[in-house]
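Take this structure, written in structure tokens, and hold onto it; I'll ask about it next.
A single protein chain has been omitted; all remaining protein chains appear in their positions.
Naming follows writing order (A and B), and every chain is counted from residue 1.
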Amino acid sequence: MKEKNAAMTLDDIKPGCECRVVDVTVDGATGQRLMDMGFIPGTKVKVVFNAPLVDPVDLQLRGYHVGIRHSEATGVEVEEA
Amino acid sequence: MVTDILTHADGERKKFIAECKTTPEKVVARKRYETAEKIVESSVRQEKKNLRTLTDKIDRVVCHKIFGPVVLLAIIFLFYELSIVQGYKITAYTWPFLAAVRNIIASVLPSPGFIFDPLLRAIPLGVVDGIIAVFNYIPIFLILFALIAIMEDSGYMARVSFLLDRIFRYFGLHGQSALPMILSGVFVGGCAIPGVMACRIIKDEKAKLATMLICPLMNCMAKIPLYILLVGMFFAAHKGIVMFFISTITLIVALAVAKILSLTMLRHAETAPFVLEMPTYHLPTVKGVLRRCLERTWVFARKITTIVAVVVLIIYVLMTFPGIGSDREGFYSEQANRHTAAFFTAIGENNPYANLLEGQGLHAFANYYDDYRQAKMGATSTNKKAAVDEKFRARNDSFFKIVKRGRYTVDGTTFKDRDALKVNKAYKKLNRERNTIRREIKEETIIGSVMGRIGRAMEPVTRHAGFNWRVNIALIGAFAAKENSVATLGSLYQAEPGGEEKALEERMKEKEKGWTPLHALALILFMTMYPPCIPTLLMIRLESGSTKWALFATLYPIVLGSLFAVVVFTGGTLLELNGIQAMIVFYICALAVTAGLGCIKNADPLDEYS
Partner (left out) sequence: MKEIIVAVAGQPNSGKSTIFNMLTGARQHVANYPGVTVEKKIGRYTYKGDTVVLVDLPGTYSLTSYSQEEKIARDFLLHEKPAVVLNIVDAANLERNLYLTFQLQEMGIPMVVALNMMDVAKDRGLSINTNTVNEFLGVAVIPTVGKKNRGAGDIKDAIFGTYRGDCVQATACVGCAACSGATQKKRPFKIDYGNDLESAIASLEAKILEDPRISSLYSPRWLAVKLMENDSEARRLVKKGGDR
């Protein structure tokens, strides 16, 4: 899985908690898409809930909701809000 | 010059990344949002803390671990109730219109012969019958499209994708594959035509193609008549279980096929990031829903009619030519002549109507008789019945007297014409004989036609699936319209002449005494995998943009269906399983295979979780 000192990603945040985006670490289409939807450094993101089978996860940011897969959430580095 | 620009760009980009430790894309996105935030801050004021709480409340239920799927199932069920069940009820009202149109066309074409119909009548009518059969589905489509538009406009569609994405992804599909699959028939009779059309909403190329290719495997409405026939014949005691088996096996196989496709043929197709917006719920407008639903139905009707007409024509021709040959025609004509002679003997030389019915007169009367029967069937009230009588009396007074069995009223006086009654009785017998001859001609025509020869030629092979040549013909003919499979079987399993009118089930059972439930099971399985109908193929071609996929979509189900049928029939026979046992064994194997496939990792590099 991940090394102990690896950075915290959106994937690690539990439902109901908030965090702040540090960086989008994945490239290509996925990274661009995340940025297009507003995952910019400094953005506050709240994890609302997971789907019944864990994936995808519903996130709230900038006043709207977006669902992304956990595999995509690992591409967003965050810090505590 | 051009390369200068690109080289310069590459240089600047490298320099930027090295100096600023980030990429231009990230800076661009960030600056855009920062600017947007500035504008919003200056121009938007949040007056009360009212951020979409209603939507959130609804989502707490709709996306809940337990309630979510329950709500989803309930909505799917509602979908069916409204579109399929109620839609079918509505077709009962619209069918008479279609039938009326058909009759108008039929009356314009050259009239039917006594036992042979002119081609100029038979062919156009065959095509018209094929088209109105498809048009009969339109009420169902209208309701389906309206419901989809409501699901989309309200915002619920996004939640469906959200809920189902995980499961679907195990099989190479996408959350958005849900709608197309539901439309094509999950658990109950659907239709792959709107199903494939709905694949448009899937942005991920790989999942879109996979979904399109498995939609035809789902429970298409047109397969149901054959299921009912076979289940009624061989599984009458276990109707519920078998229908459950049929409804669910399709989904199981579809998922397996999707997975295999995504691992093999679709391996290199484009995938797309998931990122799905969950918009606030809002009430769809009646206008918006109607507009969308009518638009889509119109597109369907327009695109489908021409192609269906052509294919029905081709199939019709293949089922008719080369015809029974002049020798046989002579044989039947001679039979008809004998029956006609017997008719005239029965009514007696001195019967005043005998002259009228000589030669062409009999033919004209035959048409009159049929027209009258048909008109009476369409007349539902006493007034309408009276109107029909008026019309036919005006058309031909003498014929009218005959069809009324000699009892008619003129200016209040009731007449009892015994001569007319005699003619009526004798004609009834002749009519039965005439219809029998027509049916026999039809059966012989089909058997000797191109289609029939192919069916018979294939029998040595299809025997292993339990299909005899009659079944083969019915299956090949079903390509134009699966519902027709029952009608074709009806023509191929005629009642014994002179015998009572038995249902097709009984006729088939009588003729095929060797048939067991295994035969039926194999046939049912082949039907579940039956290749898509022409309109669906057309949709696949349109939505995928390639004929290659449409061809593949036709061929692989045939292979799969044949495989299943053979395995079940031959395997079941060798292992001496009865129908139900074979069904259960097959079901368990299918479940195991699909579950196993679901465990195989996708080729997705980003996926740590499958």
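Rule of thumb we're sticking to: a residue touches a chain if its C-beta (ideal position, glycine included) is under 8 Å from a C-beta of that chain, and two chains touch if they have at least 3 such contacts.
Keep in mind it's a predicted model, so treat the numbers as computed, not measured.
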{"item": "Absent-chain contact - pick from B:Arg13, B:Arg267 or B:Arg338", "value": "B:Arg13"}
{"item": "On chain B, residues whose C-beta touches the chain left out of the figure", "value": "1-2, 4-6, 8-9, 12-13, 15-16, 19-20, 23-25, 27-29, 31-33, 35-37, 39-40, 42-52, 155, 200, 203, 272, 277, 279-280, 282, 285, 287-288, 291, 295, 299, 542-545"}
{"item": "For chain A, the residues touching the chain missing from this view", "value": "28-29, 32-33, 36-38, 62-64"}
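Simple rule for what comes next: only the chains that are shown with their structure count from here on.
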{"item": "Where chain A and chain B are represented by their mean Cα positions, the distance between them in whole Å", "value": "44"}
{"item": "Complex interface listing, chain B residues touching chain A", "value": "25-26, 29-30, 33-34, 51-52, 56, 59-60, 63-66, 68-69, 158, 161-163, 165-167, 169, 175, 272-280, 604, 606-609"}
{"item": "Residue ranges of chain A touching chain B (in the complex, touch as defined)", "value": "23-24, 26, 29-38, 40-41, 43, 48-49, 51-56, 58, 63-72, 74-75"}
